[in-house]
Structure formats: structure tokens, C-alpha cells
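All protein chains but one are shown in place.
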């Protein structure tokens, strides 16, 4: 970049803050924790020289070596199990599951082993592991490489589930997950990896279980997760033009869920929409909508509405795939009708 | 039984109806379908001579032989996959997964294969298979043998999920599941196997996706699934003593969900409670509560309440385990407070 | 050091080969040529940004699909993989509907809903490509169980890569196949790589040992030599039809291109020299053409076949490009049958 060009980046406006991508934020978090704590390691398919298929960990093997960035066979159940065992015996594994669709293969290890070990042992054993995986559609990857299955793990007591939406959250929550004494699953949206955002140069860790109000508003609360936060923010801008002031709340983790913040926001605005990229039925929107509809019942002027992915296997064909995910336009329509402005 | 003893069974009152157990109803359904259709077979662990660990299929191998009641190795993923392949090529497999907790091992085959094949093939291939498994706690079987994980499969488009509560429903819905052209998961409550109820001697099939009002009432709707139907009926009796008239609605399948019947009932009573034995958070109660809270919003006098299993790994210790499941007493308390009668 | 194919199979039984007339070898050449041209066109569609998503090219491995599928009947089943175009074409699919599928068009085999990684074609016995590595081991085994229960003499073939041996499902399925003597043939396409990792880093012991453990009949073959693949496979199919149970066929092969169309800089995981060694010395099309010429066939015939195939492919691409997308109303059709 030429020296004469104006520098709009936050790094200049706020010293100690730069703009980096979501992917870089994740990499920084893991690298920092690996430097800090020799017990942390990564295991997964093509994580080392290839740096994962999304290149998120690119270069890390150069610093940490193949003993700590471990390329595994194509054995999702096996590496999840190895993660559980390593975590029980003093290590802090990060198990990398390339596509969130493949957590199907790890469910026994995550649900019957990782999640329950602490409880079943009466509090003696611990499983401080991170399951790092992805979510999100519209990459034209079809039905087995596009799902957002975080609702399943959120259903399981003993697991924490983190779904960051910005580089800042991704870094702070990844660090928290690695330091957590419990098994934590992190779902990263594949389409967000190139999203840029301000991230401090100094160390920080975010608490898991605290929602973040991404935009304040008065007329309607939009609870949005992961990439849906950007969708909600775009919708909020459009709604503003119609005189509707939307508040966008990002739970940041589905388990634990910061019910209080969600309910308070809904009480304030008296209307709520929940948007999430998992299948709508029996998904994350159901829990959050149920929580708000209960907790804010006497304040609500309209039913809590939900916008999840369409309940269909995700189609390959681009025009069809695009119909299955929540969009700013759909959100705007829903919000307008909810606010009686159609 | 002595000839002089009065015979209260329905079999006598209604010719063509006898009282049989839930387990017998399931066995009858499978046996009848196997007689009717040579494509139907059962595969699972200890299903043949042992007749499953719950003895539900006891004796069937004598009639159908070990070629159609197939004892498998301890390979849940493998038999699920074999089920998918057999179903795609002209057979109608019933894959028997002993404990619902073990569906963790079949998730890839059920979710990425069985559920998606029809859609991904543009409607050409079909997977008419049944996944038969169990649910329910309080058998002192601890955290890995007591879960009710039906919410997961209900979340997946392409799958149907059936959760019968009575011998009558168990038989009629099992027959429907076997005849269905889609993959259908049936969760049978382990504690219900000895439950007796009237079942016609003549052939019948129940439609999947139609709720059943198990008791009519005016003041509060209790939506209850599987064994929770009995809990709800007991609660309803107790509530009647306090002058509260409870309607008990059993969805009978979570996917498809008969939203209309649930919403209509809630509109009528203006209050609703959803009770299910899965973990409460992100479970079946969330979806049903969200559906009712939305659909009956303008009719509700109080928030929709949920009663699921406590969000903890299921403890072995009997006094602790008993605390984790919804009980008639807890339901009565909740209903009373909802109706303003505490 | 340059890798050489291990487990090279001596020239197949000359008697069996003699029985095939030259036309049949030429047909196999044509099939391989068709796959090659299809994949080159797919690559071109990707690089010219006319294809959505990514796709995994089969170039270099053509002799496996063709050798295997030529030994099958149309009503035999196959299950396929993310690298599945070759299997699909070899089993009898047509170019136009395949391209249409790759482009997400309604005329595609799956109405555009499956895409490259999920092409299925019931009419030719293709139970579908699978984007879950190793995900079809159970399905193929289940198809074989179905065959046996129905008393048919079909066979089921499960194609999968060397990387799929990392998945536990294979072992569960293989055990049952052998226990119940099912007519399933597991065809392992050992192209040495799991994405960007050589299988020496991901596979301990031997690949054949993983089937032998269950007592399964196991054969290794040079997967670049379509004659060898066809010949061995014919025996395994006959064996399965006779009720003698499952088999495991390990085919040593190589993908000439990247893991997928976007995998251009491969130097961090394998050398240009290695690729060149295979492309030049072990190209399945060249090997077959060379042998047929040694048998006295004129050289020009291969160029003629290639040319005809190229024209077919061009027309098929055009068909697919011109074809309409599925209607929006398709989006929630076929969720349930």
C-alpha cells in the first residue's frame, strides 16, 4: 500500500488494535495458548503442512512442529477419543474436525465420554479438550458438507458450545475454550474466515456464556448466532431506513446460554426474532425462542419468531441452496411484519 | 386366574380387543409385517435367540429363522449402514439399537446417509428402513444407558421420529414405520415395555404425524411424549381433584410434528406445559414450546412451560436419578402455578 | 526418491485375456478416454468459474473404474466416492446428465440437488457417490446382504480411497461381509494420498492386512493396467456370484492432478518429479494403447477415439450450460419419499 493512501484501519485509529480476519484470529488464539501452555496441542486431518483445508492453521507446524500439530488419519471418532484420553491425563488437546457434518462420527466420544466423564467420576476426572469444527452453508458443498449441527451438542449436559461471530470473539473465546476445564465445542462459520474485524494486539480472554449486544435498538430484538450476526446487522441497517430500530444480540455460546441478556433485550423491545443457520426444527432457534417466550412473556407484543435453515438436506444447486439459508431480506420481512409495518 | 374372578379386561368388554403389553404390541407389529412382506427383516445385537435384552422379540427367530432375525456383531455404525444399503436395494430392514444412548454411533449413517439419500439423489433412491431403539431413565443404568436422544434425530430433515406411549400406538405406528418409504426412527421407552393396554386383534395401522388427545380438558394443555404420557395422565387425575381440568396431548411423533393439534389445544385451554424425558435444553420441549408459543400466542394466558429431564448426565444413585426425571408431582406443581392455584 | 507402484501384479492370465476380442479392449480405452475428457472439461469449467463448488478429478485412475466396472453387469451395484466421476461413467452414466449435475441443473442425475459428490444413478446400479470418506462401506455391504436375501446373483462393489481405511466403519462392515459371505467387493483405490498427506503418515501396517484380518480374500493389482484390473476383478466377481463371499481388491494408482480442482500448488506434499514419473510412465490410457499397438492395432485409432470423445464431451458441456436450474419449488421436494 502506498504511504500516501489514507489508512482507515482501526489499527491506526486505536493503537493496540488491528484489523485481522476471523481465520487469523483463530490462529493467533491457538498459537498464543500453545506458547503459553505446553500441554496444548492440535490433532486433526491435514492440520500440519496443509494448515487445515481452510488454511486457518497455516504455518503453525513451522513454529510448533509436527509433534504438537499432529496430522491424523481420517478417523474422526478415533481422534475425538484420543482427545478425551489425552485430556484426562494432563494434556489440553484441540481436536480439529474439518467439517461440522463429520461430528456425526464423534458423537459417542463427545457425548457418552467427554461430556459425562467428570460427572460420572464424581468430579474426579476432567476432560479439558476443545473440539474445533465448522458450520455454515452456501459454499456449494452440498448436503454432507454444509450443515450446522451445533444444536446437538448444545443438548448435552457436560459440554460447552461456542459459536463466535467476529474475529474479536473468535480469538477471545478460543482462548477461553482452551483454558476451560471442560470439553468445549467451537463451531466456526466457514464463510466468516475472511471476515475482518478489530482485534487488540494485547492479550485478552472472553468469558464463555456471556452474550454480546452487537447493536442496540428499541423496536425489535434479533438474536443472531455465528454468521447470522452479519445477516442481522445488515437487516438492522435496512430496517433502520423504515424507521424500525433493531437490537442485535449475539449469545456467543449456546451452552451455557446467557438467558438473562436475551430476555432483558426482548423485554425492552417487546418483540423478538431468533436467527440461526442450523435446521430450524428442533434447532437452536427453538431453545432460544422458548426461553424468551417464557422469560419475557408478559412484555411481548407479538410472538417470538424463528428463522433457521430450511428443514431440507442442503441442496447443491446454487439457486436452491440460497433459498435454504436465512437472508437479510427474509429477516427484514419478518421484522417488518412483526412490527406491523408490512 | 380363577373362572369366578371378574374379568375387567377390555378384551371381554370389547370383542376383538385384548389387553397386551407394550412389548407384545411391538412384537406383534413386527411379526405381522414380516409375515406380510418378505422384504422386512431385523438386524441387531442379540435379537435372535435372546430376543433382545428386553426380550421384546423373544421367540421371533423360531418363526422367521436367523436369516431374517439376524444377530449382529457389536457394530452399531455397521448395522445402521447395512440397513441403509439394504433399504436402498429393495429390502425393508429394521435395525435394532439396544439402548438409545448408542445411536451416537449411528449418527453418520442415519444423518448423513439415510436421511439425505432420497433428496441428494433427486428423488431416485429411497431408504425405507426403521431404526428401532429405546429411551428412558430410572432403570439405575447410569449415564450411558439412560438417555432419551430423540431430539437429535428430530432435528434432521429426511428422518421421521416416532415415540409411542401405549401398546396401541406402539403397534400401529411400528407397522406404519415399516411400511413407510422413508427412514423412521422409533424410540421405545424401556419402562413402558410392561405397560398393558387395549389392542385390537384385527389389523390396523396408524398414520405417522397425527397427535392423539389422550385426555380432554379445559384449563391447561399438557403435551406429553412417550412415558411422560402416563406421568401426565397421573398428574391430570391429581389436578382434577383441585378442580383443574387438564388436556393431555400426545404428539406420537416428533417429526413430522402435528403442530395444528397442539396449537388448537393450547388455544382452547390458554395454557400449555410440554413434558418430555429428553434433556430439557435444546430438547423436544423447546421445539414444541416454541411452536405453541408462536401459534397460540394471542390465546395464551401464561407462558408455555417446559419440563424435560434435568440437564445433567443421568446419575446412577437411585435418589439422585429420581430427581432428574419429570414426575407427576412436579407436573402438578407446575400446572397449579400456571393456573394460578398454588 | 520417486515412488514406484508397489504390489505390481504380473500380466493377467493370458487365457482370460485372449477371450476378449480387441473391440472390448478398445471399448475400455474409449471409456477411459471419456473419463479423462470429462475430467479435463470439469477442470476447465471450474477454472473458468462456470462450475459451482469444487470437484475431485479422477485423472490418472481411469483404469481402476473401467477395469472394475467392465467386469460388472448393469444390475450390479457400486457405491462411489467424492472422486466419483470415473466410477459413474464407467458404470454407464451419460456425459450430459453428469455435467448437468455438476452445474446444479435440473437435467442432472440428481436434479442438481446432489452435485459432483453425490451423483447417483439407479438405472446403472450406482447407489451414489459419498462425500463422507468411507461412508459407503456399510451401504455396499448392506446392498450385498440384500442381494443374498433376495437370492439374486448380483454383486456389490464398494469403491473407496486408501484414506478411507482410517474409518472404523470399514472394519465393522468387512467383518459382517465375511461372517455372512456376502457378495461385496471392496475396491481400495490406493493413490497414496489422503488429501495433502501421504498414507505412510496415516496408515500403519499393511493395507491388505486390514481385510485379511477378517479372513477376506485379498488381491493387489497394478491399478494403472486396465487389463490387470479387469482380469482380476472378473475372477472376484465370479467368485462372489458363486457365493464364495467378499473380496478386497487393492489397486495401486495415482491421481495426476490435485486433491481437488483448487489444489494447484502441491509442492509442499509431493514433488513434480513424482507426478511426472506417474504421468509419463504409468498413464493408463497410454499403457493400454501401447499394448494394443504391440498386438498390431494401428496407432491412429486412439486419436480417432479421443477426438470423438472430445466432441461428445463438448456437446455434453454445452447441453449442461444451456440447461435450466431447478425451479425454486424443488427446494423442499424429495425430503421425504
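By letter and in written order, the chains are A, B and C; residue numbering begins at 1 in each of them.
Note that contacts are C-beta pairs under 8 Å (C-beta built on N, C-alpha and C of every residue); 3 or more make two chains touch, one makes a residue touch a chain.
Source: prediction; values computed, not measured.
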Which displayed chains does the hidden chain touch? A, B, C
From A:14, A:121 or A:194, residue that would touch the chain that is not displayed: A:121
Check each of A:21, A:52 or A:72 against the chain that is not shown and name the one that touches it. A:72
Based on the whole complex, identify which of B:16, B:65 or B:318 touches the chain you can't see. B:318
Hidden partner chain, residues of chain C it touches: 166-172, 174-176, 178-179, 201-206, 209-210, 212-216
Touching residues on chain B - with respect to the absent chain: 45-46, 48-50, 53, 71-75, 77-78, 101-102, 105, 139-145, 310-313, 315-320, 323-324
Quickly run down the residues of chain A that touch the omitted chain. 41, 67-68, 72-73, 75, 77-91, 93, 108-109, 112-113, 117-126, 128, 157-158, 160, 181-182
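In this section, only the chains that are shown with their structure count from here on.
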Among the chains, which has its CA centre at the largest distance from chain C's? B
If you average the Cα atoms of chain A and of chain C to get two centres, how far apart are those centres in Å? 37
Touching two or more other chains - residues of chain C: 110-114, 118, 130, 132, 135, 168, 335
Mind pulling the residue numbers of chain A that touch at least two other chains? 101-102, 105, 142-144, 311-313, 315
